[in-house]
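Below you'll find the structure, written out as structure tokens, and then a few comments.
A single protein chain has been omitted; all remaining protein chains appear in their positions.
Letters are used for the chains, namely A and B, taken in the order the chains are written, and counting of residues starts over at 1 for each.
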Amino acid sequence: MTDRDHKETLTDALDGTISTDGGTATPFETVSQVEESRADRFWTAYDTYVRAPLSIVWGDWRARIGFAIVLCYLLMGTVGTVVIEPTAPAEGPALIQPFETMDYPLGTDDMGRDLFSQVVHSTQEMLKMITAGALFSVTLGTLVGAVAGYKGGWIDTVLSSITDVFINIPGFPLVMVLVAIFEMGENPYMIGILLSVASWSGLARAIRSQVLTLRQESFVESARTMGLPTHVIVSKEIVPPLLPYIVINLTNAARRVIFEAAALYYLGILPFEKLNWGVTLQLAYEAEAHARPQALHWFLVPMAAITGISIGLILLGQSLDRVFNPRVRARHEKTTADEDTLEATTH
Amino acid sequence: MTTTQPHRLQTHEPILELNDVSVTFSMDRGDSRVVDEVTLDIERNEVLGIVGESGSGKSMLASALLDAVVDPGTVSGEITFHPQDEPSVSVLELSKADRQRFRWEQIAMVFQGAMSSFNPVRTIRTHFVETLSAHDDDIETGMKRAAGILEDLYLDPDRVLDSYPHELSGGMKQRALIALSLVLEPEVLVMDEPTAALDLLMQRSIIGLLEEIKTQYDLTIVFITHDLPLVADIADRVAVLYAFEIAELGPTEEILSEPAHPYTRLLLKSTPNLQAPIESMQPVEGAAPDPVNVPEGCSFHPRCPLADETCQANDPDAATVSDRHTADCHHYEAAPGAIPLEPPEMDEIERTPRHHGSAGEPLLSLDGLEVHFETEQKGLGLFGEPETVSAVDGVSLDIYENDVVVLVGESGCGKTTLGKAAIGLQEPTGGTVRYRGQDIYGDDSDVDATDRFSADEIRRALQIVHQDPGSSLNPHHRIRSILEAPLKQWYDDLDGNDRQSRILGLLEHVGMTPADDYIDRYPHQLSGGEQQRVALIRAMLLNPELILADEPISALDVSLRVEMMDLLIQLQETFNTSYLFVSHDLSNARYIAEKTGGRIGVVYLGELVEIGPPEQIIHDPQHPYTRALRWATPQLTYRDDRAQTPPIRTIDIPDPTDPPSGCRYHTRCPEARKVCAQSAPATKSGSDAEGHEVACYRVQDDHDYWEDAPIDDADLD
Partner (left out) sequence: MVFNNWRIRRVGQAVFTVWAVLTLSFALVRLMPGNPMGAMLVQLEQSGMNPARARELVEARLSVRPDQPIPIAYMNYLTSTLQGDLGQSIASGEPVANEIAQALPWTLFVMSWSLCITFVLGVVIGALMAYWEGGRLDVGLTSWAILMGSIPFYVLAFLLLIFLSYRFGWFPTGGKYVAGTEPGFNLPFISGVMYHAILPVLSMLVASGVASLGMRGNSIRVLGSDYLRVARLRGLSDLTISSQYVARNAMLPMYTTLLINIGEMFGGSVVLEQVFQYKGLGYYLYRAVNIRDYPRMMGGFMVITIAVVIALFIADMTYSMIDPRAGGASNESY
């Protein structure tokens, strides 16, 4: 392209008046060499958003286990409630041991209620709480942190001060007091959100400091220089690097909601009509199940249910981190060249 | 300081003998040999320079000398150390305890990363004390010795020893590290890129100090670097490393003037410097090989213009060029003819003449530009007394159409801030920036509404290319979406296919072929040079009027720099763009400015102290600071002025939160007189050359300065 004659056409082309006949030799005007069809684009999108993430998740044992566990709980909360009948007092004999009979695979409590059915039927409520609580705290935390970090100035000062206050307040006692004062109903979404009323603050502080760093990155400055609008910069340049972090926090927030909800039900602070893991714990405790060897499983079943979903979420969170790593992605996407760049061992 | 030919070897006895030394790493992709059967003698009291590009194995070779290669690397071969008045030892066969004594007592090492070579939670003094006690040395006499070395390195021992690492500047840390390596009085000092992260002046000053230290402490120095001109300034002999082997070894003078290996010759030609005509500078084609995939035969043959079948089949042995000069090449005798160091005979290359001054409206006009930062006080800043850093202070500069201005200065002098303020990225605290007469920061009421440019037009007209290509591309996006972003924003009429072909065309244009392979890659799958090309294309897509190129080549390997600069220049001509370059390297500045007919501006502590055509700035600098920079720039010819005292008073740059009064340079200026500390000189014409302006009393023949008394060092404390 040293030919001076081409210069005018070049700049013209860049000014936006592009000729589509594809006849000339400048690099900007050869339009139709590579025609990309709708189908091509679909397959690229499929490869990027579906196949590659699945392939990454499948390549890691932790992810496989975590994925399987979480899937189990999801099935319990949806299909399970249809397939498994809800239990009622005196449905079976009292205190049947687990694995004794297939009618009551996890045994029964001292009123003859099927524990397996209890576990399955409380899953849905728990999942609703988890979803609401985790989404609430992560959304609010990300939003507050990102705005404070990106906007700066007095907005940052105000938001950071509020964040600092919430970081200093222990969450569980605050929730307890709020529940006592507001006399919560039974809406699981509301409970989930209430449980997360203080927990967004840690994420907000972390996101803020990351955004402060990202804002200084050259690629963000380049985007500003190119005149891209703020919403594009935030959604395309700032958020993607934060995603792994947000996902890990999403699973952590979910675990916290489960732990705290079960604890509040166990303490009898949240009102209940239906049974759930925490309520089962409370009933077992009040029936002194911890002191009676034959009632031990009554305690163990809800505890296992709580611990199980927590392990699943931890493993899933750790492996989802990899899905957002471009280096890992590149290895799993077919459209990207397969070779690794030279990673020099000598420096 | 020795006065008699410091480059001559005093003795001819080796202190270290290397025999077939290899370093091997086992990796998934196969064994990778990052040092390949190197045989080399290091002579007592010499300075041996080892030069190689990144990934040539030079750091591994350095570590091997102390048997300190990191796991899982293994060293094989034989390394023999001949201490003075003691029996020789085989380094690779030492017991653990002996090796612990051998290191630092006999051979010490200075790493590249001085910034991270100190434990961040302990004071510098602790580092000295624990080293002494680990080697059962007497602490008191040892610390006295340490204080002495620190003073020799122009550091205040008490102050430095009581500091934590983060309280010291980079240059101070580097010198403290050198002192730490000398505290046990070793015989050999291995230095791995000891000045890579430092500014020119600091770099040159440390090189000067090394020469003094070497004589004073009776040292043998192995100096490892990627920077050929730098090593030319200090080394007695130079070893050139290519693809994990020594390609050429000989006395510095011969390596510089009559190199025998084609690689050395090409490397010399690709290195920008201040003397050689710019027409002779040419890039080395191709790239260095991967350690698992070194070519058969001579490893350089794929890039070598002289390569033939012999080179493809047989690995050459070291051929004797002259007495102490060897080259691993089958065709070393033909190399000088085939690759001349002088520029090819050709017609005078036409340089586009630029018009400054009165000719035409300036494209961009800076007037009294000031950028002051208040040091950040987070949270409730009620009690803090914020300190002000004047990053840019009263700079006026006009940039015309098709103009090129290169700003040169030490890091922290405000040159990047100045550039960013000029293209609308950093709001100034004073002064104006006008784009074709219109203030880009807001107030444009004095311009006719009809002639007014919209904010979008101005934004598109002023673009940037960053220093670090790795961080200027978002690692989460493919090249396609990185380059599509500006097109989507500004060219509504293009559909996906049009955008794609435009991107493909540009990728091919900058030599990234096959383009449809590159377009789907992520940034980490590109080399540094390729990343920089993508960043460059992205800026060019908006068809800007001015591009701020912020040290666009300093992150690249030496042999790639000329190529990248040529591409920048070529794109400028293609796109009719003006450049505002920022550089810390006078050689690169000269290459760009001379090749485009642009100007060089010298920035010191936020002020533009001298600006003019490269011929004046390089060959006839008027400002004492420009002279210091020129002195600090390593040169490719053998210099006789190596021992010359530095043309600066102090090595360290003053605290920018409290800049000196009057002329800011007076604290370091050897020419400073009393008046310089009292008032700052105005900018005056520096020579007959057009556009040559200097802010120094010394260009004003009738100024009171000449009657004034010189400042002595006591005045400055």
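The rule is simple: a contact is a pair of C-beta atoms (placed from the backbone, for glycine too) under 8 Å apart; a residue touches a chain by one contact, two chains touch by 3 or more.
Everything numeric here is computed off the predicted structure, so don't read it as measured data.
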Open item on the list: Among A:T78, A:T101, A:T213 or A:T307, exactly one should touch the missing chain; which is it?
Closed with: A:T307
Open item on the list: In the whole complex, not just what's shown, which of A:F42, A:W58 or A:F182 touches the removed chain?
Closed with: A:F182
Task: Identified contact with the non-displayed chain, of A:W43, A:Y245 or A:F259 - done: A:F259
Task: Selected from A:A94, A:L267 or A:A287 as touching the chain missing from the view - done: A:L267
Task: Hidden partner chain, residues of subunit A it touches - done: 161, 164-165, 167-174, 176-183, 202, 255, 259, 262-263, 266-269, 281, 290-291, 293, 296, 299, 303, 306-307, 310-311, 314-315
- [ ] Quickly run down the residues of subunit B that touch the omitted chain.
- [x] 66, 68, 70, 100-101, 103-105, 108-109, 111, 113, 116-122, 130-131, 134-135, 159, 163-164, 166-169, 172, 180, 375-380, 382-384, 652-653, 655
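In this section, only the chains that are shown with their structure count from here on.
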- [ ] Averaged over CA atoms, how far is the centre of subunit A from the centre of subunit B? Could you give it in whole Å?
- [x] 45
Open item on the list: For the complex, give me every residue of subunit A touching subunit B.
Closed with: 1-2, 7, 10-11, 13-16, 18, 20, 26-36, 41, 157, 160-161, 217-219, 221-229, 232, 236-237, 240-241, 324, 326-327, 329-330, 335-337, 339-342, 344-347
Open item on the list: Per the contact definition, I'd like the list of subunit B residues that touch subunit A in the complex.
Closed with: 25, 27, 32, 34, 54-60, 244, 290-291, 379-380, 423, 425, 456, 459-460, 462-464, 466-468, 471-478, 485-486, 489-491, 493-494, 496-498, 500-502, 504-506, 508-509, 516-517, 520-527, 535, 538-539, 541-543, 570, 573-576
